[in-house]
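Only a single protein chain was left out; the remaining protein chains are all shown in position.
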């Protein structure tokens, strides 16, 4: 219910075409999202294509199919994360319009209308080969939002020169998603080199004291490089979404 | 050293106006930041006013004075965090051009040139009265960068309606800094309401199982609201800097 | 042994119909539960239907069958938690009077006598689809106790308006069980809206820094909403039992 | 704004005594708490005396004085926790109507109207002498709410018989608050003996592996006694509030 | 109340010299410790001198004085741990019969009757000079119980030969208390050399990753040397008590 | 090399039947265990039957067979822990003299000579059915050492009266092994009732905040009951060994 | 690019045999490793045989094959860690020149040229049979580097005399790799006996409070033996590499 429809309702009451009791019943259910500044899901639709994400882990193929269809019917882009091959096959049998991305275990479908393009590009940087599934989830997310995405992969301790050789690519970025496991130092290094927001995504890649990504997370949170912020371990979607959002600002 | 000056140097060698040995000495010192895409400190100066932050804790008044002066001499804005009153007095005795902000224990000085204004505004939201020092550090940082900052304070579980009444202020924001201790739920709630990046700053406010801000941090990292990212516990500077940076994009 | 039977015994001694030695033998075994205020298991039977719970994990089908039968023979309601399908089938082959609830992996059997109805209702609120098994365990528990249970499911960050639309249901509640994983903020929000006890049940739903439910647990423990308390991670039984107990007070 | 005043407003519109634009302005600011099921603070006032708690730690004497006065002006009971003697003296100099409770470092003031009495009593049980400040905070809270409070203190491993000798006191309880540090086993033992809700409050009393109350907290969360729930470490207020709330149900 | 007095009471009822009602009143208060196997505090008195320990931290001088006097009046040995010099002076001013042990911050008083001597001796081994306060607490405890105590101090990595040179002393031990901070390896080494129970006491001595004694504790719990068990960090009393108890067996 | 053989060697040197160089070679290799106070393995053999334990997890059937045989050849009792059924079958095919105990996943063989009987008995108390494998490992260990073992199982919060009814059994114990998971409160309760050493064995039984036995461990370490010490989580062998050792003292 | 080749390039420019534009293109790609002090990978090749390690876990057989071949083509030794048998078979089918080491789950291939021999030897000491896979990874690494490796295995608490009997072997070591799980005390003991660097490798061997190697790691970090440093849990490669590196110094 927006200002217009609220005004309309009150006008009807004033005009006697709706009685106060009826109006009260409708207002009593006044939903939270009508408080005056629109909720993000509405904005998302306005922006054409910002995806509604579905956390696929622990959901059945039936649940995923139903929710995906319902989102698509509203015109939204659909993104389902953490779907293994077997569950994906079951979903696709029912709903073949979805596309399965085996490299990041996601299902997706474009929004009904093409998404608004971003202002620049999103650069996704990954430290190692094992970090690719998380990085690809970020890439897919930002692309669904309409951002142009550049990938700079396999940039570990012994590969910093790849950043240098990718200088042209890096110059036009709106935001960076830097994905790293183990000691998680790469986002700090990147944030020391660039002047746009860096979204650090720790991964659970590692063993022993990596403690499932905790070491990488702490490294990123303690970075002294300004302009860097962090999302949950293995949260490629979160990194890609924030970078895509920044790429659509202005 | 950029492409132009490198070309110039090589031209001089080709022309015989610089001998190879001299050129090699200069190239040998070739600093890291000249790899082709500029380092952020240079950009900061270009943007007039992005502060160089000094972590004041564990530094002497002499060290703080010296580093501040040196930064100011390069035209940079100066921001020193975590300076208690006594140390601030000692610094100010030597360097009275700095301003002490008792509400966030910071010293600051504007850049030589006025900073570039931001595109919109930065909104800093704080959950409780005890979170104010961290929130004020964010405010000061973003203001030094040239951003217009709006403050919405004391928005806890029983104060969500203050967000509603601040709707007009919230509409023009480029980015939000949301500061909260204890359970740290406020950034999730805000990120569910708005469509711009939310930088969550956990604070060490709380007791018992707040574990010095760990509970708030985990709550923020596990938020299912997209567009939200997190910085270190009590890192008001980090939150304000990232929001200010986003406010200057585009 | 209650006051009456103790008095009776002493009267018999006084009357000479029981000799002191015999009395001493009986009193020497005086069990703990006869100290004057009855133990809860007795009360449970008095209240007809409060279940004796059996932690099914790590017990064999034979053990579960035997304990269930023994409880039922005393007239008690039976509830076995954490029983997978295969083990349930083995139990049911021997003891077909039990009912298997696949949605929460529980076996149950009603008490011999119908349970006392509660005073109002228990409302079980779940944040997401993945939290349903824990929520259903709470529902089953409270229903076995005789409480009327209302379910409000899938109330995450983007679903708070469902609470509003369920207002009528919420009005008559005696207590709320709020089940949530990830950042675990939902119980705080609910406790800020209602004026009855809220039992928060953190779940292990999440990934990365959810640390198996620790993030949700800490969020709930640090809530500043009064009237909220917490049980163990994934302890749907504990949440349902406490809410059912409150629903039977007064 | 409750149902009555909403109806009144709509009646005024229908009657033409308020024009729709005016009504819309008022409704636009419609605060969150008017969604249909009243927020707890209103209920608290209805119940005469349920306290609004102020977390005193990290607030100045001026802030405490101002907030206390404002709450009292609305008729509410006032409770300020975690106020040391020096700060309390500064507050009392300005606002002598408050009472300082040195045994739990709290300031309080009764509500304007006497609180509604509870249905039974709240029993506060403390394991050791060092747990008394937390226990007393619970006592004070429940008493401000109008509950009759019984205290059973110093009930450690070697004092369980005190529970037995306090049997009469225990029989009429609505709810129990059990406060314990170190291994935190007391709430489990109590919950095994009684048939009313037990609110367990872990304390930071202990050393070494008590880890500031973590050991006690974990012990309580892992209790297999049904009817037991837990609040934050040292949160006497939370324990007393929940028990007082249960004591006012029905 | 032991078997004899219970028999006596029943005899009185049988003889008519006590009426059943009176008997019931007395039996109703029947304390827990009369269940048939005596509680340890009674045994302690029987054994003449086993101390009742008072955890001094967080207790006032008045409380300590009162509890100490009460214990002494029952003939028990008194041991108060964690009492700093100032509090000790306040206690001693009121109760000069106590002795202050500055090396372990304890107050003590012998039992009225001399304690039963142990069967052999208790050997207390400390890794470093900084572990001495904890070691001395163990020594004092075991001595109060009547055990002969041998001390082997400063046996770190570079001092294992001291164990060898103390061979004669070690031969007659009933039990060993081994006190160590930092990596806590000493108890494992000792348990590999001897054939009597080793009680390991981790201390909080160390820095960085000692995490307040956690490293030492984990080292001791993971020892593969059989015959070794562990008490809480810095719990010299617990170590000394268990060793003294073993020394009095048989 | 014991005192006798050392004396013999020196006599030979004095007598000229061994030259100093030869003696020096032998003494240079002087092994650690000859320092003057015998190592425990030697004592174990002297005591006939104290088992040498083999940690079976991560060892092949071949390794287990070989080590078992070698120990048996020296006359020692053999105990192999953590052997699953399949591995046990493979070992038994090669070495059928071992006995497999499916209830605790152990293999064992008696020492060549019957073990020395203990002085009293070892009582093993287990909180729940799921704790039985750990308890049985303790029972098997103590029995191999020659101790008489009494079992009191399924003594949780609702079963404390079983302790009372087992009073006669409990009276003659030398030591208690108390095995418990979840909140781990049982050892504290037992230690408050008895006057002999209590060895607490935390188990990994539980879920959520039991954190694999951590909650139980912390509960036991923080117990205020004297005479209680703790071994590693699930270390039934360690508990049984220590209790058996104490049972053989004096 | 070293100083010589840089000088050569500039000479060519000066001589006109390379034009400035060409030179700039080459210098623009100037990799990080040419800053003046060579990067370790170059040194490794110079030293003939220092392996480039590939973390095999989470890589496909195809990826492993491709990277291995590429490294071998540059003449480097190849070492792939954490490859299970099935994946190894898939790799070997494509690239049979690799050797699979089942005892440490590694694939390896010698460098094209024989590695430089070390100065002395590397001694790898393992506490228990279960630590062998990690120890063997260290052995393989150091051998690939050209070091002579001595193995002293199964040196636990009851096997310290094996160190003594291995005295001759120990005398010529350049460095020690000490591998231990559980309490991790062995490296401290070894470092107290020897005068060369000791690299401690904690392993995840253990159960309960070993917490996946954390206990061993903390024990090693808190060692008071100088000359000892630590690598990640189960990082046999890291231990072997550092010891091999030290063995090639001087």
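We just call them A, B, C, D, E, F and G in the order they show up, numbering each chain from 1.
Rule of thumb we're sticking to: a residue touches a chain if its C-beta (ideal position, glycine included) is under 8 Å from a C-beta of that chain, and two chains touch if they have at least 3 such contacts.
Worth saying up front: this structure is predicted, and the values here are computed from it rather than measured.
Asks: Quick one: which of G:109, G:130, G:147 or G:174 touches the chain that's been left out?
Replies: Within the whole complex, the residue contacting the unshown chain is G:174.
Asks: Have a look at A:22, A:74 or A:222 and name the one touching the chain we're not showing.
Replies: The one listed residue touching the chain not shown is A:222.
Asks: Give me the chain F residues in contact with the hidden chain, please.
Replies: Per the touch rule, chain F residues meeting the hidden chain are 3, 6-7, 10-11, 13-14, 16, 19-21, 23-24, 27-30, 32, 35-36.
Asks: Touching the hidden chain in the full complex, which residues of chain G are there? Just list them.
Replies: Within chain G, the residues touching the omitted chain are 33, 35-40, 43-44, 53, 55, 119, 164, 167, 170-171, 174, 191-197, 199, 217, 221-222, 224-233, 237-238, 241-242, 245-246, 249-250.
Asks: Taking the full complex into account, what residues of chain A touch the chain not shown?
Replies: 156-158, 160, 182-185, 188-189, 191-192, 206, 208-211, 214-216, 218-225
FYI, only the chains that are shown with their structure count from here on.
Asks: What whole-Å value do you get for the distance between chain A and chain C if each is reduced to the mean of its CA atoms?
Replies: 39
Asks: Where in chain A do residues touch two or more other chains at once?
Replies: Touching at least two other chains: 28-30, 32, 35-36, 39, 55, 164, 217, 232-233.
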